[in-house]
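With one protein chain withheld, the remaining protein chains of the complex are depicted in position.
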Amino acid sequence: MTGGELPLWVTVPGSLLLVAAGLLVLVGGIGLLRLPDFFARMHPPTMGASLGAGCVLIASMLVSAALLDRPVVHELLITLFVIVTTPVTAMLLVRAGRHRQRAESSRRSAQERSP
Amino acid sequence: MLLALIVLLPFAGSVLAALLPKHARNVAAAFAGTVALACAVLVAIQYPQVTGGGVVRSYLPWLPDLGLNLYLRMDGFAWLFAMLVTLIGALVVFYARYYMSVKDPVARFFSFLLAFMGAMLGIVLSGNLIQLVVFWELTSLTSFVLIAYWYHLDEARRGARMALVVTIGGGFVLLLGVLMLGAMVGSYDIEVVLASADAIRGHPWYAPMLVLIIVGALTKSAQFPFHFWLPRAMAAPTPVSAYLHSATMVKAGVFLLARLWPALAGTELWFWLVCGAGSLTLLGGAFNATYQRDIKGVLAYSTISHLGLITMLLGMNSRLALVAAIFHMLNHATFKASLFMAAGIVQHETGTRDLSRLCGLRRAMPLTATVATVAAAAMAGVPLLNGFLSKEMFFAEAIATGDFTGLDFSLPAIATLGSVFSVAYSVRFVHQVFFGAPCGTLPRPPHEPLAGMLLPSALLVLACVLVGILPSLTFGPFLETAALSILGEGMPAYRLAVWHGVTIPLLMSFIALTGGLLFYFWQYRSGRAMARPPLLWRLESQRLFDVASVRVTRGAGRLVEYLFTSRLQPQLLMIVCLALLAGFFTLQRGGWLRGFMPLTPIDPLFALLWVAGGACAIGAAVQAKYHRLAAVIMVGAVGLATCLTFAWFAAPDLALTQLTVEVVTVVLFLLGLRWLPRFREWDDPQRKTLRARARRARDAVLAVAAGIGVSALAYAALTRPATSHLSEFFVENALAEGGGRNIVNVILVDFRGFDTFGEIAVVGTVAIIVFAMLRRFRPAPESMVRPRVQEEEDAAREAVIDDFEDWLPAGYLKIPAVLVRLLLPMAGLVSLYFLFRGHNAPGGGFVGGLVMATALIVQYMVGGTIWVESRIRLLPQHWIGAGLLAAAASGLLAWLAAEPFLASQEVDLGGLHLSTVLLFDAGVYVVVVGAVVLMLIALAHQSLRSPRKRVEPVERRASLRRAPVPEEAG
Amino acid sequence: MSLLLTHLPVLPIVVPLVTGATMLLLRERHRRARVTLALASAVVQLGAAVTLLAFTTGLVPGAWAEGIGVYRIGGWPAPFGIVLVVDPLSALMLVLFATVALAALVYAVAHWDNPGQPFHSLLQFLAVGVNGAFLTGDVFNLFVFFEILLTASYGLVLRGLGSQRVKTGLNYIAVNLGSSALFLMGVALIYGITGTLNMADITRTLPALAPADRTVFDAGAALLGVAFLVKAGSWPLNFWLPRTYSGAVPPVAAVFAIMTKVGIYAVLRVGTLLGEDQLAAAILGGILFYTGLATLIAGSIGMLSARYLARFVAYSVVVSTGLLLATLGLGLEELTAPVLFYLATSVLTTAAFFMLTGMAERARLTHPQPESTAPAPKPFHVAFGVAAPDPYGLDEEVGTAIPLTMAFLGLVFVFCVLLVAGLPPLPGFIAKFAVLSTALGTNAANQAPVWLLTIAVLVSGFAAIFASSRLGMRLFWAQAARRVPRLRVLEAAPVALLVLVTFAMAAFAPAVMQFLQAASASLHDPDAYVQAVLGGAP
Amino acid sequence: MEVVYALATGVLAACGVWLLLRPRTFQVLLGLSLLSYATNIFIFGMGRLTLNRPPIIRGGTPVDPAFYADPTPQALVLTAIVIAFATSALFLVVLLALRGLTGTDHVDGREPGE
Amino acid sequence: MKIRAARRLSPGLVAWLAFLWLLLNQTVAPGQIVLAFVVAASLSWLSSALRPLPARVRNPQVIVALLATVFVDVVRSNVAVGRIVLGLVRGREVKSGFLDIPLELRDPHGLAGLAMIVTATPGTVWVDLARDGSRVTLHILDLEDEAYWIDWIKNRYERPLRRIFE
Partner (left out) sequence: MTAVFDYAAWFASLCFVLAMLCALARIFIGPAAQDRILALDSFYISGMLTLLMLGIRSDSTAYFDMALVIALFGFVSTIALAKFLLRGEVIEP
């Protein structure tokens, strides 16, 4: 699929990185599906966002470095943006989850008090 | 030319009269009278040219392709009618001068009267049937405004409307008939029509055409069953009744029947229709006239009856009867106009028209009594008066018509019976008004009117007498000229004379006179009030018409609730159904589904992607009602799947755009959700009903059908080879001519930049609409309160009060704010990057603008509206204007190089390639930033309406002054 | 000057766009500047339109061969770039719109252009859309211009909020968004099969299509047709129309008088270019005729049901759409010129009528009053740099009353009714007569459709008289109407002007008809169009 | 691939139409969104399915059209996306105004049965 | 309610943005360099109104060491979380929960850095920062030993961050 022939020093680590990334993301996805409660489920997707994305980006850099046709700045920026933005998401989500849990339980207890 | 003058003069007079001072009675009357007389003179001097079958023509081709030409034509018959119209018109104007009150706005009155005269002359002189219909409708309209002249009177308004509806309706029917006639003959020219009599009668359309034309004529002449409007038209001022509703306009119907007589008459159908309607009207009208309480009511029904008589004559298919009909038209016009004027005098001088209140006026108004008595005698058919002569002819024709069938007997019987009633109401009219003891209590003490008021009536009566005694010396020649012009060579021999010897018609006249007298005095003696006709009194036409009118309106209203339902769902349903039908009908030919291209192998990843996307779409469809947030999330996922699809099939620009739009859309939806009511499945009683289920099932079927249709069409197109010379051109010229490597962008900003121009106009327009609406937005009361979750959360902690002067939010948004603000300059950089390099790589003004807008919106999300806006002032609507102007400027720059709008111009500055295309894209960028920010922020501003636990800024500044930040004035 | 003449075809689009954009930069208090700009723009548009019309008639010798002018946007050759095509029909439509828009603008200046509302800029954007739709020779570009005009119309419909307006506005928007989706799918299929978007190019490509491809193409054209029918306001796709039009403020409604005609124009334009195929023409004709007839009947019933004047006028718009569609559906070339005559009179009349409604009903205050809306909070005005809204929509009776107010109103009312009902002597009659007489004079006269149409047209005219006499009497003659509304000359003049234009149409009917015959001939000669647009292009 | 693509379009269209016919304004809004996705994908499909050949010119002139995906439908979809976004924003605001003025989110501005 | 926002040009930001711009556009043409600085300066200038709080880095050299630490920790925690997800942790029940950690770090940008690190590492999520900034609440997937986690955060991340920013 790729335009030119890739040298070995790209193919081997690149392939390994991609496989690793795939596995990490997949495991993250499975974790999202499998883990029992919301707060626990917050964690696995980070695997994809951090190391998974990192592996792909490094692989991508390798390829572009090999083919010398594309700047690597995109990968850097992508990494930067992902790192800067994920905490925002996580903070708001977990707070929303906590708040909703608290509201739910207080409502439940209110219902128990006055059936 | 003179003919045109005859028709135009009254219209011109009408316009001038309207411009006269409102109450200038004398001036207006003198003016109108002069016009009428001038017309009369103009008509009169044509006489030598129309005798002996001569015709004066004035022809001006106008729309010859449509057979619509200005064609005036005067023959003997037309001349006679034109004289009638103009002379009686002059008399009526004279009379009206005295009749109308000083307070009446008479300028309008005379203006309308002249307009009517012109229209009537137009009918009479038309040589083209369409032109005739035009004037025909004009008489209906002028009649309407004249009847409603005293529009403050309820009965005037209602009567006028009924007359209008009936006569205009009749006019439409006539128009259809005339259209058919024209199509049959190939011309609307009356002479052509008259010349093709045999062709017409043999044409398959003859019967329907005849019915239509006759119906048209009958409505105008107030013939059964369309007679009912005429009595209600008596609410008009009496001069109007005298002129329009007895002498002229109502004669238009019979005029037309006579005019077309040679072409249309002579068939059984004609006889049955015309004679039938005429005889029923003759009888019914006369009977009703006998039992009216209102003087004008008597005269109105009498008019109906006499017009029935004329119609009967026309229907007899006899040439002599036609002559009699014409003769009676003249006679009736003279005596009836005179009677109306007399009735008007009575009303004018006594203040009432009620027969039961009037009596013995002969002493107070002897002259009037004499005039009225003679005129009534003429109406009754007393010998030595003109009415007698034509009635005699009518009797003779009634006897002569028909072979040895049942008609042999019935026509004379009807004629005689009608005349009996005619005598009865004539006697009643004279007897109850002028004879008997004078009665005491009248609204005004009666006295003789001014001489001028009586004069026109007296003149007409004089004519009755003269014609009655010396027919062949007075009307005789004119009648002959008129009849000759219609009948031509087939002119029958007849003799106008007072005495024909003792004949059956004379006997019938005698029976009628004595019978009528006996009948009246028998009724009178029996002490009946004779205020309403027996048997028929319940048929009060006005009430029936009003009820029918209301019923029609209401019925239409009920229908409209279905035909134009205000509900949205049926409308959308209709669109879906029609689209499905349209697709179905075109596609049912079959054989189109599979093209010749080999299929590309299925990539399981793509299939999986759309398993996910499809599931989300269905999920969103199911959840959209009760779980809106979930639905929004799913739609977001669908959007992402769509974006990936674009990416998959080599459309990076699309994917980028879709992605950025997706983000903004989700934020937009969420901003909106805040103001929607909470809606729970279990709150909805309608959900489980059978109706609801059936509706859902129906919609599901339609939706699936639509889906199948779209799928099939997409498949059909996808499996066909692509053959776009457009795209070939774009690909080949994008770099060479358009100067860009990103073909899509070159298309957007150059090849088809006009589309993009339009598109930003749409975006800008939407934004200003949204802005205008939200300025006046009023949230529902229950949405005004702060969201419940906020209350709960804030209650759980100490009340959060953020200070907009703080550098960072104090609460949970502190760290997100740091991070998001860190992103802002970089996001701005990325947005400009997309803008600048869009011509050569994916991106462009639109994507760049959306990125910038989103970066700004996120600042609002973490900082809050007030915080952000206390620091920057965006004025987004100005951005939209500026962006549009920039795009326009880039287009207009081409004009300087004498090239068409939007032709790109370029310049190179030290490796920096500048082009009007970039200016255009920058315009797009600015518009998008402005529009998106405007819409989202305007929505966000709505939350400021909620009452909020916030310390007033002024107080806070006093207590919490921390940084020396002076407030900017204004 | 020659520069302007060269670029004349694009002026009706660029001028309002630049004007509208400039208005956005003006502060709210600059009302005078806004009005001046708007008037200047309208006058320029009218001038451009009239000049274009003169070009197409050949009055300017040697301007355009065959009376068809082509302007290549961006300088790209057709069919690759977007072209504007001016032929007699589009020039006529441009003139009509410019006339109505100018009249409505002047009328609006008297009362209706509240500074808090983007009335003037929306009107300009509407002009962009309408003029563009008339001018463009590209199907997708047609879609874009449709969207512009619709969007602007959404804003104008919603002008002033009020729950009734918003309700009808939502209906209107939803329906049009649905139809836009159909429009897009139709255009997509046409592109997918023919590989081009230029109308002339499509016409040229059609004969070479394989039958199966042609079927798919027809499906696309049919979807397009449904979309056009929605825009044209054909029953049963027009439930929104009466409420929307009658709910809009009078000057807006007056401009809308031409909006349905844009749909009709699209049907005519695309129909004549695409429908050379006999079978397709027959199907198209059948659909057009029967939906048109249904529209005519439904509209007539609506007129009968109308309880106030604006609603009546709105239904008369429906009726006119019905008449136009049904007549076009007969598929008789001879009928095109009469039908265009009818279209022109109908547009002018309805516009005048809507404006009259605003003046006549003022005394009775029957048009929907704006509901009180909560003013936006202060930060809003600060953020957007606008003034707090002043109380909206109150018709303050300012200005000098013109003398003879009621006489004027009554007279114009009568003229409008005559025009709508098709009564003589006004051109409404000439138009209807021309249509019916021509139809009855053709060979088709022996078939049911012509008769159905004839009867329906006459009955609808009767219904118009029946209903309008009731409404008019209530309006002008009822005791309640004693209060004489005060009019400004600014309001009265445009109405009178529009009526006078119709009079002129009647007076100069032969010349007008001659022009329309030429327009019709040009319309029914797709080859000339194709030749003019594509020239010798591949 | 064509089958999957066509089915995807159809599913989106069906869901869009279904929601379009629903009684709540928000449902209609989402329906319009889905319908516009369907329309966009449909238009895009008119350029046929092309893998890995984005219409961005590599190398210099002359250019071979066969080497690039059909750019025209892409440009059309771009315009369509933008217009759909704008109109759905407008629709949203109108439905909010309706809700504010009538108190209900039913498309007819009144609850059924009222 | 208008605050005169102090607009300023941060040279570091301008340089960084101009650098990014040239990198993104892959060019050093003179015109582009001018453009890069124009763009960068205007962005810095315009965005400063919304970024009243500038970041001040005192010890840039510590950043590299910190990044290395974080990279190692990210890899390690990825493996750990992966094991938990796949059910490879046998013999004990994985117990997750919230944990309050006392903080001395006050600089907002330092705190933001800590948030980024914590979030980027699977197994820990930043939940909340106390109003007074005295402690942070984390959610920890595998909360075996609270003291271990407190020590881990304070030593490995908080200290270097304080050195960088305070």
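The chains carry the letters A, B, C, D and E, assigned in the order they are written, with residues numbered from 1 in each.
What we mean here is this: contacts are C-beta pairs under 8 Å (C-beta built on N, C-alpha and C of every residue); 3 or more make two chains touch, one makes a residue touch a chain.
From a predicted model like this one, the values you see are computed outputs, not experimental measurements.
Colleague: Among the chains included here, which ones are touched by the excluded chain in the whole complex?
Modeller: Listed by label, the shown chains it touches are A, B, D.
Colleague: Among B:G285, B:G864 or B:P900, choose the residue that contacts the chain missing from this document, as touch is defined above.
Modeller: B:G864
Colleague: Can you work out which residue in D:V11, D:I43 or D:I56 touches the chain that's missing from view?
Modeller: D:I56
Colleague: Which residues does chain B use to touch the chain missing from this display?
Modeller: Within chain B, the residues that touch the unshown chain are 604-605, 608-609, 611-612, 615-616, 619, 629-630, 632-634, 636-637, 640, 643-644, 647-648, 650, 652, 655-656, 659-660, 662-663, 666-667, 670-671, 673-674, 786-790, 793, 816, 823, 826-827, 830, 834, 841-843, 847, 851, 854, 857-858, 860-861, 864-866, 936-937, 940, 943-944, 946, 948, 950.
Colleague: Considering the whole complex rather than only what is displayed, give the residues of chain D touching the chain that is not shown.
Modeller: 51-52, 54, 56
Colleague: So which bits of chain A touch the chain we can't see?
Modeller: 1-6, 8, 10-11, 14-16, 18-19, 21-23, 25-26, 28-30, 32-33, 38, 41-42, 45, 48-49, 52-53, 56-57, 59-60, 63, 67, 69-70, 74-75, 77-79, 81-82, 85-86, 88-89, 92-93, 95-97, 99-100
Definition applied: only the chains that are shown with their structure count from here on.
Colleague: Taking each chain's centre as the average of its Cα atoms, which chain lies closest to the overall Cα centroid?
Modeller: Taking the mean of all protein C-alpha atoms as reference, the closest chain is C.
Colleague: Considering only mean CA positions as chain centres, point out the chain farthest from chain A.
Modeller: B
Colleague: State the chain with the largest centre-to-centre distance from chain C, centres being mean CA positions.
Modeller: For chain C, the chain whose C-alpha mean is farthest off is E.
Colleague: Which chain E residues sit where two or more other chains touch them?
Modeller: Counting only residues that touch two or more other chains, chain E contributes 1-2, 20, 24, 112, 115-116, 126, 128.
Colleague: Can you list the residues of chain A that touch 2 or more other chains?
Modeller: Those would be 77, 84, 87, 91, 95.
Colleague: Report the residues of chain C in contact with chain D in the complex, numbered from low to high.
Modeller: Result: residues 140, 144, 147, 151, 154, 158, 161-163, 166-167, 169-171, 173-174, 177-178, 180-181, 184-185, 187-189, 191-192, 197, 371 of chain C touch chain D.
Colleague: Would you mind writing out the residues of chain B in touch with chain D in their complex?
Modeller: My answer: residues 566-569, 572-573, 576, 597, 599-603, 606-607, 610, 613-614, 617-618, 620-621, 624-625, 628, 631-632, 635, 638-639, 642, 645-646, 648-654, 657-658, 661, 664-665, 668-669, 672-673, 675-677, 679, 686, 699-700, 702-704, 706-715, 717-719, 722, 724, 726-728, 730-732, 734-736, 741-744, 747-748, 752, 755-756, 758-759, 762-763, 766-767, 769-770, 773-774, 777-781, 783, 840-842, 846, 931, 935, 939.
Colleague: Would you pull the chain A residues touching chain B in the complex into a rising list?
Modeller: Residues 77, 80-81, 84-85, 87-88, 91-92, 95, 99, 102-103.
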